Each structure stands twice: as structure tokens, then as C-alpha cells.
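Below: the structure, in C-alpha cells.
Every protein chain except one is present and positioned as in the full complex.
The block that comes next holds chain A.
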Amino acid sequence: MNVLAGTRRLARLAFRRERTIAPWWLLAVVGLGLAMVSYIDRNMPTPSVLATYAETINDNAFFRALGGGDSVIADRGFMTAWRSGGFLYLLTAIAALLAVVRYTRADEDMGRTELLRSGLVSRFAALTSALLVAATVSLVAGALTAVAQIGVGLAPVGSVAYGAAITAAGLVFGSIAAVAAQIGRNARTARAITLFALAIAYLLRYAGDASGQAWMTYISPMGWIHAVQPYRYDRWWMLAVIAGIVAVLLAIAYLLSNRRDLGEGLLPERRGRATAPHLRGPAGLSWRLHRGLFTKWAIGTGVFAIGAAGVGTIVPDIDALPPDSFGLLQQGFGGDGSAGDYVNFFLWAGILLFAHVISIYPVLMIARLRAEERSGRAELAAGTPMTRVRWAAGQLYVTALGTAALFALTGLVLGFCYGLFTAELPGPLGRVIVAALSCVPAAWLIAAVGFLAYALTPRYAVPISWAVWAWTAVLGKIAGPLYNVWGGTPLEPFHYLPNTLAGEPFSPSTILTTVVLAAVLVCAGLTALRHRDFGR
């Protein structure tokens, strides 16, 4: 049998399925790239302003390391790629790794591969077609970005190098996913392995660039990609190194897939405990099922809070920069727009940025209610005295506490690390924690709307709760400046929170109103859930 028999058919099928997925990733990659160009053009319009920025950035290791490399130069193209690169590499890598797992291990989990393999389909066909999809998506992401960057007048050679680096990111992590799909026994494990590799690669690259310990950058796949340095060095040979590494990874993936049985992996399926004496109620079940999600969020939030505190050390230097946009920004977060002490406004902006991101956690938890019901697992529970209202209440309880815990963690880590890095502990620690906690009710409100949607129209619950989340994020104070609405709009709940960090008075009535509103929506949701048909 031809070693690649059936690949063409499988690839056609995979591309067909990818039609509804890849376009969104491509849109995100190209759109974000262009958004950064216009951001640079708006805020650093003249070479002298650009030079001031470059100087300020070079003075702060935490900030400089965000975009990679050991220094920045005052060049429009370079600055664009420096700002957007990290995101675009990350997005392309995630798109590619998810595609590889989707058409290999996930299909195997579902039993689809078994069905196909009984026909004239080789054992390499699925892997090969998955890699073809991932490579195509990466290539198109790189090519579209290059074309777009040239289109807005950036250097063609640099733009092509930038696009090539983006493609390389997809190829590297697609290949890592190809190996992980052979190692893990299910799609979840394969994804977890690859995303973990991605996170480690990012952290190593950042730590290496920030600390000057270059070896950390050099052992990180993200480090290799950033080392291309488009618009400055355009290191083409770096791409050859990456191609070599990709070839090695692919060889390993093919070797492993040639040796393993269908459905098997190198990692044994982990065994669980034989009993669970403490698993005795809805909240206990919810925590047991979703503690992994919370743990990942807590780790992520903690790491990024440390990073934000580090980046924040640049704030005292901002006085050197032109005050226009910073004044507007400061006004947006409750200041009077004058130059001077930006720190409290920066920290508040940081907390609000975290607030929008952390609000994804309750959205995911509500989506899991729907998944539980749809899979039939909720029906197994509903046959016991843990009927749907109690079951949902357990999930809401864990969601509410988990959300509050993430905010508390953000405040604690951000406040503590900022104090530590600027050597003024406790500094603003207490005020940062209070400010972070003041965001909790607004995040609860987002969850409550999602829950009401779940209770009323379970089928549309997930899109509705994401839409609500996107609504608050887009109309909020953080995203507002991107489309020139400084200070956000009063159409989202975080808008009403006073900047207590900068001395505005704490507002119990805002907190109370939001909590009551969320409670009313939750009660309405529980009532609606009680009165609708339940189950698949």
C-alpha cells in the first residue's frame, strides 16, 4: 500500500472543515498587524517622537522584552513588528497547533479515523493532511500579513521577512503538535502538551530578553522566531535553522506514528481514584470538574500580573514622553489629564485590562453548563436529588468564588510585584487589592447575563455570553482608545467603577447596584431553568 494512500481525500475533507475556522484566525492575524501599524502612526507620528519612545523603551528591560530582541530602533516598520510580532506569532502558532490536533488526535478520539482507516487510507494520511492544513494556514497568515504591511508602505523586504517569521511560528508549533498528538492518548492531552510548550517558549524568550541571559532566548522556539528581527536585520538564515528543526520534529512525529497502535499514545492514560468520599454535592461536583480550568486561570493571571508589574516600572519614565495621548488616557481613567503621577492611572488601567480578560473565566464556566447538559452528563446527575436548579446553583457558586479569587490574586500579585520592582513595598499594595476586588461584581454581572441566556435559550447561550463579554470589552475604557473613544462608554458595568487607586471615593452604591442586578438575573435564570425542559 502506498504510504500516503488516502491523503488527498483526507486533506480535501480537512480543508473543507477548515473553511469555517481558519478565516477567523487569518482575520485576527492580519487585522491585529494593521491595527498596530495605525497605533504606531497615531502615537509616534514623527521620527523624533519615535526616537523618544525607542529611548524610553530601551531603558526598561521589562518593557523592551515584550517585543523581543536586545534593543529597539526608531524605525516605523521595526516598531510595528516589535509591537505586533509577539501576538501574531502566538496567534499563528495556536491556529496551526489546534488544526494539527483537530485532524489527528481529535478525529482518532471520536472514532472517525478508525472508520476511515478501514478503507484505503494509510496510517500517515491523517497526519499528513493535518500538517498540510496547518502549513497552508501558516503560509497564508504570513503572506497576507506581508502583503498588508507592504500595502501600508512598509519596507517590502522586511515585510516579507516578517511574514516568513509568522509562517515559521505556525510551522514550528504545528510540528510540535504533530509530535504531541502521537504522545498524548487524547486530543486534550495533545493540546495541553503543545500549549504548555508554547507558554514555556514564550516565558523563556521573555525572561531571556528581559534579563540579558541570551541562552534562555536561544533554547526557546519563540526566541528563534523573534531572532529573525524583520525590518532591522532580516535574518533569513534563522529561517533555515527553523526549517531544520521543523524537519527533525516531523521526522519524530512520523516515526512515532509508524510505531504506535491506533488510539494509543506514549503517555499512559492516567488512572483516577477508586473512591471520592468528599464528592457529595453540586458545588463539590462543580469544583471537582472545573478546578483544572480555575488552576490554569490562576497560574495565567499570576504570571501576567507579574509581567504587568514589571512592564509598569516604565510608568514613572513616561513624563519624558509627549503628554497628548497619555493625558487623554489618564483622563479616561479618572485623572485630570495633567502630566505628573501616572502610576495610579497605569495600575488602574492594568486592573481594568485584567478585569476584561478575567471576565472570560465566568463566560467559560457558563458555557460548560451548556456542554454538561448537551453531553447528557447533566442528565445522569439530574436523576439524583441534585436536580437542575441545585446543580446549576453549584456551578454558579464556584464561578462566583473563582472569579472573585482571580481578581484578588491579580490585585495581590500586581500590587506586591510592583512594590517589589520599584522598591517601595508595601507601596500601593492595599489600594491595588481593593481596586481589583471592586471589579468583581461587574464580572459577576457578565456571568449572570450569560446564565440567564443559558436558562432561556440554551442553544444560543454560548454565542450570547461571548457577545456580552465582547460588548463590555469593546465599549470599555481599555479598548476605547483604540478607536479614539478615551474613557470608554457608559454602556458597560466596569465604566461606573471609581478609580479608588488615584483617590476617587469608594462607591458602595455602584457595587451594591451591580450585585443586586446580577442577583436578580441569576434568580430569573434559575426560575427559567426550573420551568424549561432539560436534557439533550
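General remarks:
Here, a residue touches a chain if its C-beta (ideal position, glycine included) is under 8 Å from a C-beta of that chain, and two chains touch if they have at least 3 such contacts; residues count from 1.
Throughout what follows, contacts and distances are computed from a predicted model.
For the omitted chain of this complex, the UniProt record lists the protein as "ABC transporter ATP-binding protein", which is one of "ABC transporter ATP-binding protein", "Electron transfer flavoprotein subunit beta", "ATPase" or "Acetolactate synthase". Within the complete assembly, A:L285 is the residue of A:V160, A:L285 or A:V363 that touches the hidden chain.
Contact with the omitted chain, checked across A:A214, A:A276 or A:L491, is made by A:A276. Mapped onto chain A, the interface with the missing chain covers residues 186, 188, 269-277, 279-282, 285, 288-289, 292, 375-377, 379-388, 390, 531-535.
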